[in-house]
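As you look at this complex, bear in mind that one protein chain is not there, while each of the others sits in place.
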Amino acid sequence: MIAKLISSLRAPVLAVAAALLLCSLALIISDANPISAFGAMIGQVNENTSAVDILNSTAIYMIAAIAAAIGFHMNLLNIGIEGQYRIGAVVAVIVGSAISLPGVLHWLVVLLVAMLAGAAWAALPAFLKVTRGVHEVLSTIMMNSIAAGLAAYLINPDVFGRLVGSSKSTEELPESAWVSGLDLGDRGEIFGLVLLAAAVAVGYWFMMGRTRFGFELKASGESPTAALAGGISSTRMIVIAMLMSGAVAGLIAMPEILGRDHVFTQNFTLGYGFAGIGIALIGRNHPVGIVFGSLLWAFLEKSKLALDDVHVPREIATIMQGTIVLAVVIAYEIVKRMDRAAEQRSVGRRAAAAELVSADAEAAGEK
Amino acid sequence: MANPLATLGDSATFIPAAPARRRLPAWATAVIAIVAVFGVLTITSILDDQPLLTSSGIMSNTITFALPIMLVGLGGIWSERSGSINIGLEGMMILGTWGAAWGGYNWGPVGALVTGAVFGALGGLVHALATVTFGVNHIVSGVAINLLGAGIARYLSTLIFEPITKNARDSPQIPRFDSFQLLPQGMSDSLQQLERDQSPVLSNLAGVVRGFLGEISPLLIISVLLLVGSYFVLWRSPFGLRLRSCGENPVAAESLGINVYRYKYIAITISGAFAGLGGAVLVLGAKVAAYTEGQTGGRGFIGLAAMIFGNWRPGGMLAGAGLFGYADGLQLGGTSEAVHALLYGAAIAAGLAAVWQLYRRKVRTAVLLAMVAIAVYALYYVTDELPEELVSYTPHIVTLIVLAFAAQRLRPPAANGVPYRRGEGD
Partner (left out) sequence: MDATTGDVPGDEPADVPAVRLAGITKRFPGVVANQDVELTVRLGEVHALCGENGAGKSTLMKILYGMQPPDRGTIEVGGQLVRFRSPSDAIRAGIGMVHQHFMLADNLTVQENVVLGAERLHGIGRRARARISELAAATGLTVDPSTLVEQLGVADRQRVEILKVLYRGARIIILDEPTAVLVPQEVDELFDTLRSMRAEGYTFLFISHKLDEVRAIADTVTVIRRGTTVGSVNPKEVTSRQLAEMMVGSELPSPETRLSTVTENEVLRVQGLRLDSADGRTLLRHLDLSVHAGEIVGIAGVEGNGQTELVETIMGMRKASAGEVFLGERNLTKASTLARREAGIGYIPEDRTRHGLLLTQPLWVNRILGHQTREPSFRGALLNIAGARSDTRRIVNEFDVRTPSIDVAASSLSGGNQQKLVIGRELSGDPVLLIAAHPTRGVDVGAQAAIWDQIKDARANGLAVLLVSADLDELIGLSDTIKVMFSGRFVADADPANVTPEDLGSAMTGATAKDAETDEEGLPVVEHDQAGGES
């Protein structure tokens, strides 16, 4: 069990080390001190609200990564998570501020609407894929751009929005829709919906490992032909996976909106979608890997501010993120090949030994 | 990008195949397509009173916007013909825009082109390393390169541009190429007059001619040469044959002594160079010739869509690039009424397509297209103009529509995206 854990950690550890090396090189080239840069990055965790911010971000990244991972299991690259969570957020806030329900029910409904909106935004790419064979990478990227336009249109004061100063925003969510968190005073406030992220993670782990659907999803993604012979329709799986991915994606902005902002504005946070894809790749779509990957990513994001203080371009952190993703997938390929060769050797040895045994028996006994 | 749903092929080799349909020669299809498109646009501009649709300004915009898309599409063709899906073209294009700004700042417009291409090629090299040597999934590698490209460009900007412009998002302006007039001044003036006259068909024609042929930029010439050159290299030379075989059946190529790895590396690197070049052309053709963060705006992906639209051939891809370039040019240079008029044009086009399908006796498709025509016309009729927030994404919407309809008759290279390892053949 421990051995298995260590062997599955080989690749990511190797990759992170490689990425550290490359980024140190980049820093040295640009006349900065890698040690003080990394030192600043690590040191800032303890300052102000950093630790809590990292925790909050980790929760959000986890949701994004799980959305991506569900797609990945079915060999679908849902690049559209960016657009799906944007639409999920804007529609959920608009609907949420238009209705009124008692406390818990209100924000539960808002969450539900976010999921439905996200799934709806993923529906067209899913439909195009199964009926016309359009590759989901292209269609979802287009949907992302259109989502930006649609969201901007929806928060236009003439439509569903209002002007706050000179920027556009939705109406504010009534307090019954707010989700309170854990206030740690100077250290910041932990979003209440961090628990949502945890619930999604547990649900994901359970679904993939223990349910028939999870099995069918993995089988379909690995070999659509074998799955077809095994009674699994890949068309059905593609649609369900995309919709589910979109639904989970819809939740990404909810912790921030329900716990802190209570509105959707022009200055909406971008980039969670791509982060989710990267983290799912780092964590190999595995729930535990995703948790650690999210933590790492959140840490790197937060450290950008610290880098500013030591006059190192904060993009180093972005490059680190990209390099880690690339390094991890390469490392996984290498490790996979090594493992497969080892396994074949071991099976071959056993088969050869068995052959010797039966050949001896043949020689010794009757012809 | 192979259709993953095509799981069950036909093993039935002894059952006689359907008779092959006669195909028109490529130039005939091209002429028909051009006439058809011009026809639809002209009719729309007349009936909807939107002379902008075929105005010289918009036409010249079309070229400006189509060129980067075309170069990226060319890059896509080089890569995918060798069997490697290259989603990272956007990232390579971003690197190209940065490189072009830096090169242009130091060495003028030629420097911009060269440096842009080199930066893009470096991105391609990384993609090749990941996919060919390490066998990483093509699309995953592409996504990673998009992330990296954006990050590196931003990083280098803060390092090199910020000290100059005090703004990490923009580079200093770089010198452009001088364009030259192809038409003699007198002819150009009379065309302009004709255009202003707003007489049906003639004015439209005048607008198109003046827009396309009026001012020719060296960028256009270079791009066209590269396009034609790519066709000849890929389809008429031994090098190109070998490269294409790597994308059709790499195991067969290997069995004939071809070093598949080498050809893929070359193809992917060239593909990156083209994407970088596309970025350079984007910078040189922009209103302000400089690098701006986020400049590419998804054109790397639109170029891929153009490639798919063109069935992985340069000619068709050019048509796709033209289509997207036109949409881009119209939304940037025109009015939202003009874009709104496109709906009208789309309805007409769908209607014509329905009639054509009826002629080919594909009744179901014809009915579907007719329904689409009616729906689009209804949309046009009900609205006065499209929301301006959405109008800026016209090219993306057009891309989606094109993908939806073009997908069926496609024939990507047979081994596209299939991981290949030497010696694992039968």
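The letters A and B name the chains in turn, as written, and every chain counts its residues from 1.
One rule holds for everything that comes next: a residue touches a chain if its C-beta (ideal position, glycine included) is under 8 Å from a C-beta of that chain, and two chains touch if they have at least 3 such contacts.
All figures in this text were calculated on a predicted structure; none of them were measured in a lab.
When the whole complex is considered, the residue among B:53, B:253 or B:305 that touches the unshown chain is B:253. Residue-wise, the contact with the chain that is not shown comes from A:211, picked out of A:131, A:180 or A:211. Screening A:17, A:184, A:229 or A:270 for touch with the missing chain picks out A:229. Per the touch definition above, the residue from A:219, A:257 or A:277 contacting the chain not shown is A:219.
What chain B contributes to its contact with the hidden chain is residues 8, 10-18, 20, 236-238, 241-242, 244-245, 248-249, 251-258, 411, 413-414, 423, 425-426. In the full complex, chain A makes contact with the omitted chain through residues 210-212, 214-216, 218-219, 222-223, 225-233, 340-341, 343-352, 354, 367.
We take it that only the chains that are shown with their structure count from here on.
Look at where the CA atoms of chain A average out and do the same for chain B: the two points lie 30 Å apart. Those residues of chain A that touch chain B in the shared complex are 26, 30, 75, 77, 79, 124, 128-130, 132-135, 137-139, 141-146, 148-150, 152-153, 156, 224-225, 228, 234-235, 238, 274, 277-278, 281, 313-316, 318-319, 321-323, 325-326, 329-330, 333-334, 337.
Those residues of chain B that touch chain A in the complex are listed here as 1, 3-8, 87, 126, 130, 134-137, 139-141, 143-145, 147-148, 150-152, 154-155, 158-159, 297-298, 301, 304-305, 308, 387, 389-393, 396-397, 399-400, 403-405, 407-408, 410.
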